[in-house]
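Heads up, one of the protein chains got dropped from this complex, but the rest are sitting where they should.
Chain nomenclature is as follows: A, B and C, assigned in order of appearance, with residue numbering initiated at 1 for each chain independently.
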Amino acid sequence: MDYTPREIIAAFRAGLLERVLRSNTVWLCASCYYCTVRCPSGIKLTDIMYELKRLGVEFGLVQEGAIAPALSKTFVDMVDRYGRVPEIPLMMAVLLKTDPLRIFKMIPHGLKLFLRGRMPFLPHRISGISELEKCSGAMTEALVSGLHPGSGAGEEA
Amino acid sequence: MGSHLEFSYYPGCSLEGMNKAYDKSARAVSKSLGIDLTELNDWNCCGASAYMSIQELRAHLLSARNLALAEKEKKDLAVVCPACLTTLTKSNRYMGEDPKLRRTIASALRAANLQYLGTVKVRHLLEVIVRDIGEQEVKARVSRPLSDLKVAPYYGCQFTRPFGDFDDKESPVMLDTLLKWLGAEPVNFPLKAKCCGGMLMTTNEPIGLGLVRSLLDCAVQNGAECVATICPLCHITLEAYQGNVNKKFATSYKLPTFYFTQLMGVAFGFSRKELGINEELISSKRILPEQVEAA
Amino acid sequence: MAEKIGVYVCHCGTNIAQTVDCKSVVDYVSALPNVTVARDYQYMCSDPGQDLIKKDIKELGLTRVVVASCSPLMHEPTFRRAVEEAGLNQFLFQMANIREQCSWISENKEKATERAKSIVAAAVKRVEFQESLDVKKVPVNPNVLIVGGGITGIEAALQIADSGKKVYLVEKEPTIGGYMARFDKTFPTLDCAACILTPKMVSVGQHPNIELLSYSDVTGFSGYVGNFTARVRKRPKYVEDEKCSGCGLCTEKCPVSVPSEFECGLGKRKAIYRPFPQAVPNVPVIDTEHCLYFTKGVCKVCQKFCPRGAIDFDQKEVYIDLQVGAAILATGFDLFDASRVKQYGYGKLPNVITSLEFERLSHASGPTGGKILLKNGQMPTSLAILHCIGSRDTNFNEYCSRVCCMYSMKIAHLAHEKTGARVYEFYIDLRAFGKGYEEFYKRVLEEETIFIRGKAAEVTDVPQTPAERGKLVVVAEDTLLGIVRRIPVDMVVLSVGFEPRKDAVEIARIFSISRSQDGFFLERHPKLAPVSTASDGIFIAGSCQGPKDIPDSVAQGAAAAANALSLIDRKEVTLEPTIAVIDEESCSGCKICIGLCAYNAITFDEAKKVSKVNDALCKGCGVCVAACPSAAIEQRNFTDDQLLAEVESVCVSGK
Partner (left out) sequence: MESNFEPKIVGFLCKWCAYTGADLAGTSRIKYPPNVTPIRVMCSGRVDPVLVMKALSSGADGVLIAGCHPGDCHYQSGNVKTIRRFKLLQRMLDQFGIERDRVRLEWVSASEGERYAQVVENMTETLRKLGPLNWNGNKEAS
């Protein structure tokens, strides 16, 4: 960890955004939520880490050579394409992009699992994928047009 | 059997892949306990952490579609993956607390003629079994007690953190309780709710392996013969990376891992095949009751 | 004849004037009917301010006065006195609150000024309907009730008793002494707690003016300032106070041994026991949960051996009523239950102990004879003290418990002195604010205590390195270094914070006092009336009001004693005449009011077939007034006419 979460927040407050986003701290967070439930000040640190990850991707400021952002992006692409995440294609795609040599190291295990039917390679596309696209599109449109989608009368769910 | 509970069942992506046995065994034991799990039709990814790391609103939207589908069925949602549990619960909660988010998601759902009013509860199968089914009925189903089997009860991060008020957030006990009902002996396992490192295996293997090692070490030190898991990611990490740990740290762990539903199934008298207990990575032959061998 | 009303608008320096245009308010009220004069002034509560009112009453013949300033809770008595001094009845005065509920809540001057006008106009309208009332004087009972016999209650009791007044000191436990009796040394001077406390306890026990009711609690409290009745329940000790000589033979012979609460379960006591040898009164009690006679019907060994025949198995609980003029609550605190913070392993890891347990280990007459020992009987070679357990934490208590930093450093000193162990302190901030406290911190630093700035994340017995094997490992971020550190130690001491007592809710209800958001008793004013409550004649002192160390507790005990003495030495008190009165002509005799009165202050006159209010019992809540179907009841100074006038004025203003 380059900076402890406390230092991340201090740096953020000091306006040192690049230092925050380029640190490995943010992408090391594995969302175990210990900090969130323990924080004596009630700060939802895990959520903050997610926010910082998103900021980093948005601004193109992430730790040099980090795999995690690539993984997340690929994950999002696959979910948007299939509606679900096929684990193996995901891992392959990520490693192809970042560390192709490791694929070979994984072959012995993979073969065993494959033979037992535990490694399906073919992604399954949900039938509601167009439904999701519609929702997603409507949301983006509403956000882009800057109109608050709920400002009309009687929309409260 | 007295109980009849109905849930929409949400297996989650990882149960379609390497964790098929979790799905299989969960369905088998649920059925025998009178829990009717009907798979949520055409469910999608919950919007888990990796998605949340890039797209917040769309992650909530993904959860919301699942919740909306479940609401249509007028059933609560039973899940087996704690990460799905946390993600779905988070969206459920945040939409309840934040009117702006609720409205944003509601209008997006409307584009596909969906709506979500916020009535669905998302629950982990373990919690359903321990709290709703209870000791008496579980024990009544046990035909092959796991006598003296020393099990490390492993919960991982997201069973109770951050939202689970049904059990302790630092040191949960539900799995311990269930294992005792099955006749097994849950060993003292102080790291029971620590991170397995699974999230880091692809992105930062050294740290991930260190975490796996300390878990295995702690389990073995406390006399465990196997580990019971409730999370597909934890399960794969502990199972598939033991070899890497042994290589890296010059250790020789050979600790079998079982989904908690597999151990239930063994105690209920199901066969290896019905529970998907395989031997491809670590042998469990020496620890399971003899009858299971025969089956 | 039309009333002549004077209205005075206070600037309160800039407190009001900054957001309320006082001149504009004056102009506005000047135009209201019957307003003879309206003025504004810098500080109405000052002498010149009050003189303005007095002068106008005399020179302009004012018949009503309105002051628009702060909350009536602050200065109503001040202005009532001023009005009275100028020859006008004090109830012909009304106060309009344009500070707490107007200028301070607003940022918009225009809106605040409008609001001020509306509030003042309502007071002007109301005051027209107000009437002269006579205040009643009643004699004060000179006895004082003190609840709680910790150091605070002891101090208050001795102060009052020494002045010649009678004190009833009610203590829940078998002995007085409270938490202080369990401490070893006291910071920052390191005097031994027993050496300074026990002489005071003995004085209480022997004082001719103190009646000590131990093993007792207050179950009811009624009456009014100067004339309260306290109902006290004396629980059966099964030992007669008068006969017992305190020889201790019964305790010696008792065959039952159970963990001692006084020793935090680290030592044992018998089923008939005194919590500790210097107990006051020096009379044992029988714990019926464990006594063989009470559980199995056999034994009675204590009775056989008692040389004075003081054991009485048939003793019953007794209720007695005490007449007092004032009461002081010094009921203390509970310690935070460390097992609630799971990550520190209290209750699971044997050598994780609380600070109070450390005190008992360190105490010369404690379970180890003053030796700091691990559960295996060995001395620790390293020890970690974790601050802020349960305090400054939104998951538990948000407030700072104020004493833990200092007692933690005392523990560091004692541990160092007695064991030579390496001592670590894990802290968030160090708060050494009192006299001699910072110097004590320096001293502990010089003793090579290692201070690590960072709240401990967890305590674990799962080792990561060979050096950690068999140790407790404290994991914390060292915030000065910006790294996570793992410190292996033998013993961990959790510095637990203070909490309101579990029975604080019940006590607050019995005495009709309020509690602040944190659950501690609420003082009348945080700075200017720290030991008073909203209820006249009821005072609070010590940690029942909020966490306090010994010096502060003693100071508050003495302060509460002075407040109580000041009250009872007045010999008489005046009662607010704002009680209910029933108009016999209008009363239909339906008796609805009688059932509603919480004080049984209304009786039915069978001869006249009407209800009547007993002046002395009526507290003036007005519940009966609102319920009377014949509108036959009025509450003085809160009459329907007065309130309706106020309502109407509020509604029409600004329309």
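What we mean here is this: a contact is a pair of C-beta atoms (placed from the backbone, for glycine too) under 8 Å apart; a residue touches a chain by one contact, two chains touch by 3 or more.
Fair warning: this is a prediction, and the values are worked out from it, not measured in the lab.
Seen in the complete assembly, the chain not on display touches C. Across C:Arg115, C:His387, C:Lys455 or C:Arg501, the residue that sits in touch with the chain not pictured is C:Arg115.
Set against the missing chain, the residues C:Ser216, C:Thr419 or C:Gln635 yield one that touches it, C:Gln635.
Here the missing chain is touched by one residue of C:Ala508, C:Val531, C:Ile602 or C:Ala632, and it is C:Ala508. The residue from C:Tyr43, C:Trp104, C:Phe313 or C:Phe396 that touches the chain not shown here is C:Trp104. Residue-level contact of chain C with the missing chain is found at 71-73, 97, 99-102, 104-108, 111-112, 114-115, 118-119, 122, 508-509, 512, 514-517, 522, 534-535, 578, 596, 598-599, 619-623, 625-627, 635, 638, 640, 643-644, 646-648, 650-652, 654-655.
FYI, only the chains that are shown with their structure count from here on.
Note: centroid distance chain B to chain C, computed from Cα atoms, is 49 Å. Rounded to whole angstrom, the centroid-to-centroid distance between chain A and chain C, based on C-alpha atoms, equals 52 Å.
Averaged Cα coordinates give chain A a centre that lies 21 Å from the centre of chain B.
Among the residues of chain C, those touching two or more other chains are numbered 343. Across the assembly, chain B contributes 169-170 as residues in contact with two or more other chains.
Residue ranges on chain B touching chain C, taken from their complex, read 168-171, 190-191, 214, 218. Per the touch definition, chain A reaches chain B in the complex via residues 27-28, 30-34, 36-37, 44, 46, 50-51, 53-54, 57, 66-69, 71-73, 75-76, 79, 83-88, 91, 94-95, 109, 112-113, 115-120, 124, 126-129, 131-132, 134-139, 142-143, 148-150, 155-157. Across the complex, chain B is touched by residues 342-343, 460-462, 464 of chain C.
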